[in-house]
Every structure is written in C-alpha cells, then in structure tokens.
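Note that this complex is displayed minus one protein chain, with the remaining chains in position.
On to subunit A.
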Amino acid sequence: MTQLPKTTERKMGLVIDLDTCVGCHACVVSCKGWNTENYGAPLSDQDPYGSNPSGTFLNRIHSYEVQPESGPAQLIHFPKSCLHCEDAPCVTVCPTGASYKRVEDGIVLVNESDCIGCGLCAWACPYGARELDRAEGVMKKCTLCVDRIYNENLPEEDRVPACVRTCPSNARHFGDLGDPDSEVSQLVAERGGMDLMPEQDTKPVNKYLPPRPKDMLNDGPREEIDILAPLLAPVVEEPKGFLGWLDKTLEKL
C-alpha cells in the first residue's frame, strides 16, 4: 500500500461558502471543461445523447432540504469534490502507488500511468469524491488544478482552480489552510468553517462555511419582535390625518 508524506509544506485547499452557494453548477462545468482538456485523460461521457447519459465529473453539486424544528424548510446547495485530506485513506489503500499526496502543497493526485483502475481508492474515500473514467479505465479526481495554480503560461491572477475562477457568487475560495494568516484561514476562523465528516479522521484540508441563521423575520413570539424588528409606529390612523401629518412634516423639510 502507499504511504502519505509525514508533513506537507503547505495545505492548499478550498473553502466553500454554503451561505452563498446558489447551486448554479458553474464550478461543475468549468471543472469539466478544464480537466477534459488538461491533466491526464479527458473526462469522458457515455451515451451523451442517449437514454442514460453519464460522464466523469470531478466536482458535483448536491442539494439537500433541511426542515428546522420551527420555520420553513431550507434548501442547501452542497458542492463536493476531493477534500485533499491530510490522512487520505484513498492514498494509503492504493496498491500501485498511483495515488499520492504532494509534499509541496498537499494536493492528492493520481498518476494515471500507474493507475490500474482497481477502484479501491474510490471505495476507501468516505466522501465519494473519486470517479473511474469509463473510457480510459483510470481513476479521476480533483487535482486542485495543479496545472493552473503554478502555470507560468497563465496570468498570475488566473493561477487558481478553474472552479474558483468561474464561481459567479464568490462562494469558493482557494489558499493555504496551513497558514493561519492566509485569507482562507481567516475566513474559516471568522465564519466558523467546518470539516466534512470529522468523525472519519481523514483531516480534510477543504473547509465548509455553514449557512447563516435564516428566517429571522418570521412569526416569532412578541418579545422577539421588539429585539429584531420593532414594528412601525403609526403617525396616522386614517387618510385625513395623513394629510395633516404631511403638511406638518413638509414644513420641516
């Protein structure tokens, strides 16, 4: 089986804001486009115009409904891709060494020339973040756009993952989560960023920012109203009174 590096120099990863993600799938398709054209084999599609289309995607959005104890149901859009775990079980399970975690930045990658397509890593990943490409027979996963983030053929501002560059609502952030002073680490600190399924002990590098509390202007008890939004005090109770108020108020303008 394959060893993980003892430490990595940086912990590059994504911070995904679930309060802001509108579920538009821009990141999903931008990822598909870049990674079809770049790193390794193209992301293939089977039966693309037929009855059961399916294809390889490195990033997908799931939508979940949440029914709070009181108040209306909510819909959370949840983008999911490889979380580049510090203790990545997909790497240690790999029989050929094809799966590995980079020392420089912690990115988990698959060396496609060594991958035998056995699928063990996909079974080992508790997040379901790896997909076997059916045309190529190799395992595909998020590369954190390793071929963009250092790419000297791209302008410096474009050296970010394709999903981050394209996200219209700025719900995706990229940076070094090993550096407590980085913008992404500070965002995680400010907004209470969370690990996905921490009980799995995978130590994911990617973090999720939770949705903010919702529906505060609902039918709460009376006391609550005064704190959150005092109701408007009437200046008049009938149209005639209004015109008198109008006149008085205009005098002050």
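We adopt the following convention: contacts are C-beta pairs under 8 Å (C-beta built on N, C-alpha and C of every residue); 3 or more make two chains touch, one makes a residue touch a chain; residues count from 1.
We take it that contacts and distances are computed from a predicted model.
Enquirer: Match the chain absent from this complex view to the correct UniProt protein name in "Cytochrome P450", "Carrier domain-containing protein", "Fumarate reductase flavoprotein subunit" or "Molybdopterin oxidoreductase Fe4S4 domain-containing protein".
Expert: Answer from the UniProt record of the missing subunit chain: "Molybdopterin oxidoreductase Fe4S4 domain-containing protein".
Enquirer: For review purposes, identify every residue of subunit A that touches the missing chain, sorted by number.
Expert: Counting over the whole complex, subunit A touches the hidden chain at residues 1-5, 17, 19-26, 28-30, 32-34, 36-38, 41-42, 44-55, 57, 63, 65, 67, 72-77, 96-97, 100-103, 109, 111, 113, 135-136, 146-147, 150-154, 157-158, 162, 165-171, 211-212, 214-219, 225, 228-239, 242-243, 245-247, 249-250, 253.
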